[in-house]
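Omission of a single protein chain aside, the complex is shown with its protein chains in their original locations.
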Amino acid sequence: MENILNLWTGSGFYNITGGQVTMIVVCLFLLYLAIRKGFEPLLLVPIGFGGVLANIPEAGLALTAAENAIHFHKPEVMAAMAEVLKVPFDVGQEITKETLAAFKDAYKTADHSTVYQAAHVAADAGYANGMLANFYSVIIGSTVGPLLIFLGVGAMTDFGPLLANPKTILLGAAAQFGIFGTVLGAALMTSAGIMDFTIYEAAAIGIIGGADGPTSIYVASVLAPHLLGAIAVAAYSYMALVPVLQPPIMNALTTAEERKIKMVQLRPVNQLEKILFPIAVLILVALFLPDAAPLLGMFCLGNLMKECGVVDRLSDTAQNALINVVTIFLGLSVGSKLGADKFLDLQTLGILILGMVAFGVGTGTGVLMAKLMNVFSTQKINPLIGSAGVSAVPMAARVSNKVGLDNNSQNFLLMHAMGPNVAGVIGSAVAAGVMIKFLGG
Amino acid sequence: MENILNLWTGSGFYNITGGQVTMIVVCLFLLYLAIRKGFEPLLLVPIGFGGVLANIPEAGLALTAAENAIHFHKPEVMAAMAEVLKVPFDVGQEITKETLAAFKDAYKTADHSTVYQAAHVAADAGYANGMLANFYSVIIGSTVGPLLIFLGVGAMTDFGPLLANPKTILLGAAAQFGIFGTVLGAALMTSAGIMDFTIYEAAAIGIIGGADGPTSIYVASVLAPHLLGAIAVAAYSYMALVPVLQPPIMNALTTAEERKIKMVQLRPVNQLEKILFPIAVLILVALFLPDAAPLLGMFCLGNLMKECGVVDRLSDTAQNALINVVTIFLGLSVGSKLGADKFLDLQTLGILILGMVAFGVGTGTGVLMAKLMNVFSTQKINPLIGSAGVSAVPMAARVSNKVGLDNNSQNFLLMHAMGPNVAGVIGSAVAAGVMIKFLGG
Amino acid sequence: MENILNLWTGSGFYNITGGQVTMIVVCLFLLYLAIRKGFEPLLLVPIGFGGVLANIPEAGLALTAAENAIHFHKPEVMAAMAEVLKVPFDVGQEITKETLAAFKDAYKTADHSTVYQAAHVAADAGYANGMLANFYSVIIGSTVGPLLIFLGVGAMTDFGPLLANPKTILLGAAAQFGIFGTVLGAALMTSAGIMDFTIYEAAAIGIIGGADGPTSIYVASVLAPHLLGAIAVAAYSYMALVPVLQPPIMNALTTAEERKIKMVQLRPVNQLEKILFPIAVLILVALFLPDAAPLLGMFCLGNLMKECGVVDRLSDTAQNALINVVTIFLGLSVGSKLGADKFLDLQTLGILILGMVAFGVGTGTGVLMAKLMNVFSTQKINPLIGSAGVSAVPMAARVSNKVGLDNNSQNFLLMHAMGPNVAGVIGSAVAAGVMIKFLGG
Amino acid sequence: MSDLMSEAVSLMAVGMGFVFVFLAILVGVTTLMSKLVNKYAPAPEPKVSAAAPQMNATSNDAQLLAVLSAAVEKYRSDHKK
Amino acid sequence: MSDLMSEAVSLMAVGMGFVFVFLAILVGVTTLMSKLVNKYAPAPEPKVSAAAPQMNATSNDAQLLAVLSAAVEKYRSDHKK
Partner (left out) sequence: MSDLMSEAVSLMAVGMGFVFVFLAILVGVTTLMSKLVNKYAPAPEPKVSAAAPQMNATSNDAQLLAVLSAAVEKYRSDHKK
């Protein structure tokens, strides 16, 4: 009898909170966007599904063992936990919401030794890390997940168009204004009292403007892990929305004449150039920005494996089995940060707004940079390829091509836009390195 | 000279015990069954091989660093270990079997902090975890292995037949009587003094009746890890024996007329239904049984990845590279529990007997449920498809088909049996969740 | 302003040491050899790349969190670290090179508990393990990497030629003289005062003569992890140089007549023999040398999976996705040991010289063993296949074939040489087991 | 009745009860869902899966067809005369 | 100006400055590298990638060709008469 009661009081129906219901609906909506609208489904399917799992009441899939122990707060476990976390607590004492909050706070701010001891107490009491919490710590906490995605992306990237016309790299630089402009925006909102972001949070939000999923996740996991869920969702959603977000800005900032500029055909690129390029990037990183070494190092390794032609087995695995496995786990891990308490916050609204601003500013500065370069150079650049500098590979380059074709049905900009497009990946990884150096060092 | 002696006294010949010889023979027999008789070779080849490895004398492949340190019991190491484990011990003292047993007991019952400290002592003395012990803790101890198998199985499962005739789900429910009936059987044997099982052990044994390898391993790892080896071997062996075990029971419980019932052809199923089904299951799990969330969550994610059609890369990887890699490690990890001391026990005999009972009871109740449903419904069900409710996908459904053809060579039951067959997977995962909630919570 | 200064004083340019520059050049040369000269590119591309990453100044990719904390030596962190490591230190104290060296030494020689505590202190101060340090500890520190490579190699190995002519196994035994002769050489150099090797280091260097990458890495990681980088580089480089190193020795030790010996065609081998062979090897290992069980166990499992014919999915994955993923990480992990401080040492020179000696001696003793066997046997062996006993599969067998064809254009030795070639793999794994037993036990 | 027996009996009651209730609800939900789908979104074009075919499969088939057409072409031209 | 604002402004200045400097150097290095390559090693034979084709691909093609030739052979011999 007691057991049946137990099943009932332990069921989802009995325990579910409004926040959890809301978040499950939000996550189902993400799945809808991914499956029916084609929004970056490779990431948003596991993210959305992981978000549902994270919000299953009483399952504690996104909680560590210690957090689960506190959630179920058996008196004898709490007594042991109190001793470790140095929270005042008597065994007989009633456990109120405030008591629980005190334990949760103490756990969140505890040093590493204490966290380990709390884990031991919880394990002794029979609690284990939730599945998603394990995935998060192995894949994102260790930073290995985003790095392996970058390895695979590197192995899929063709730097040919960039090598054929290197000055388009500067378009990829200009588009990073989106990142830093957004940081400024977040600071402004905070100064105005509308939001409340620290500089770490502002930087992590700004990186959405890099339009690169793994870079965003990497930076957020280092600077503001509590915002990771919202940042990743915003980054991937806006990347999917690039065909909607960019064209109005591109049209507003250019004249019809500029949009019709025809670019000269790209020269063929030598195999050796392609092999040397990732090595050159690596050496520049080593000399100028060691903090970008993990991200750009893995990216360059992937690209070298692809281009060198002698390790096709490895390049193939990096582009397929490995990246696919990591994507599943990375998505679920991001989903673990879509808990109601973390996501249903005013900050998320700020992130969504600022993320869109970041995309817009990056698009605009990319286009304007192209116009500026045309002032000084005789070989004109079609400013429509500037918007591709935000990255969002290869979507943004396709958008440049499409808007170009709308203005001149014989003007194919795709390959020209791929140069700034992949330069944008390098640009935002460099920006990520600067931010981590500046704020983390 | 001393070194040559060392090689001899450290060799297998010098140290092998009768138990180890027996277990190596048992494991070679498992390999024979797997390779020559086709008994679930994907699992039984690595399990059997892992079992041989686990029984190599002095190699300690299935032992942790601390267990290895105790096994080799150098006096100075034992002194340090005694302090950590709080076992009375003088450095000069002779080390008898009893002393070693005291250390092993203290280690087994130690709390988590102590286990870590013992690991440090062992590591300082140069001992390391055995290879299989590492595999076990990463793959099964963390529960990730069975969950990833379920992800892959989900990505291979077609719920079409079930969706075309949803009431056959109830056959998958009825067959779970095998699970709980076996728990009762284990309790009866214990009451009768024939065996000695706790309720945890009884539950872990019962789950063999679920006829699902990963579910059995998952439950056993949570409720009775020391029986995991025998339980997994029984589960996979009986799954392979389904074509032998089920037909007599099916024939005994049905009339020739019933076995000839023709079922109407299944309606075609809409793609959208297939996409919504795993989401519906997930939501029901969230609402009613959070403890089944890890298993059924991964299963539903796999199925959604397959059916949604936009993440075929991920679904493909889940069905191939990922599940294959995990299968190798899972098999070896299960094999690590086939050590002589754990397996050569009266309990194993009980597990083998009760496991077979579980399969038989599940088969029978599945068939009887179909007959019961025919009493109330006009659209008759061929009771031969009831036996498929135990799962053992797709073997049990093929058995239903074969027995059906034996009675009416024009009656193809395969697709009809696939409905209860996959329902049985869900049914036993639900049963697993109830058991963990009931006993673990 | 301070921040810009920070970027400058934190840049590679400002911090790079001569040693790091040298090592980056060395690693770029390895990449050149791998990509342009085809030197074992599957390993040397990730090793070389990892070596560049390990030498990026200030990035600390190959350092643990505690080592990074000591490198940046903030006074308050050093105070906490001093307490844990028991190094005398006052907070006000100037931090000289000697102070840092004292901390580094204390950390290197600390016991495992202390290492954990130091890690907690570093983590509390915001330091994390470098990416390569994580890869190393997961892939090589745990020994799982080399073992999984061996699993894949086993699944790619065909023992048919060996089974058709088992006495060629003895050629694989003789070639292991290269290993032990080199140990002797290292001891001689030390006695002569030219070098300074311990017996552990000498053994780890000798194993280069096994001509087996994963065996070398496995043994070096157990006996002399600080030499692992140089040993792995030497092993793979010389394996690539087999076509250059072996022929002169083979020609010098044989007469033209001997090189023209025609061998009888190999008998066809039964499938069952191929299935039983890995099991026989496993049982011999269990009886005679438990310390070789991890390496040869995984090797035999891979081969059994291949030959048994019922788990082709697993065998396929072991040969492709799994081995490729592990190769990437293994290469990067080896690269992490190519730091300037570890590699730019007189010992490395000794390793390179001794490694070449090892290859030469192994080649020679293999050839001489064949000549010796011809004295006692009527069925003559072409001594050119003796050199294949060093392993370096399948390169050494191809060299035997090529030198054979140079002397008699109708004499195809390839299949005959595959027997000793794969026997050499078993031989060096046995030698590895003996060394670990002898020195580690 | 021993403690173990009573525990086993109640585990059976609760367990089977729960399994049946859960799967019965699933029957209901599934039936309802299917009805709604077939009423409001009957047999949509299998556009989704067609839009994202598996890359490998495609390229394999492409290779296959290329080789095949080449072979057939050659055969044709050989037989023309 | 608040502390946060000044931090954001200097992050922007340092960050964008660094991104531009880094990528501008990259433009220079890339241009130089391309010039040197095209001067001293123009369009080398794509020997490297040809020398190490992916094993699977090869064996698949081999199987393919085997089956294909067999099929064509059979067809030929059937039509010979």
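The chains carry the letters A, B, C, D and E, assigned in the order they are written, with residues numbered from 1 in each.
Here is the rule we use: a residue touches a chain if its C-beta (ideal position, glycine included) is under 8 Å from a C-beta of that chain, and two chains touch if they have at least 3 such contacts.
Note that the structure is a prediction, hence the values are computed from the model and not measured.
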Specify the residue from the set C:Phe177, C:Phe299 or C:Phe359 that touches the hidden chain. C:Phe177
Looking at C:Ser113, C:Thr198 or C:Asn408, which makes contact with the chain not pictured? C:Thr198
Of the residues C:Thr17, C:Gln93, C:Thr255 or C:Asn270, which one touches the chain left out of the display? C:Asn270
Omitted-chain footprint on subunit C covers residues 162-163, 166-167, 169-170, 172-173, 176-177, 179-181, 183-184, 186-188, 190-191, 197-199, 202-203, 268-273, 276-277, 280-281, 284, 288-289, 308-310, 312-313, 316, 423, 426-427, 430-431, 434-435, 438-439
Considering the whole complex, not just the chains shown, which residues of subunit B touch the missing one? 3-4, 7, 35-36, 38, 41, 320
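To be clear about the criterion, only the chains that are shown with their structure count from here on.
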Return the distance between the CA-based centres of subunit A and subunit B, expressed in whole Å. 37
Shared-contact residues (touching 2 or more other chains) in subunit C: 3, 7, 35, 38, 41, 320-321
At which residue positions does subunit E touch at least two other chains? 11, 14, 18, 48, 51-52
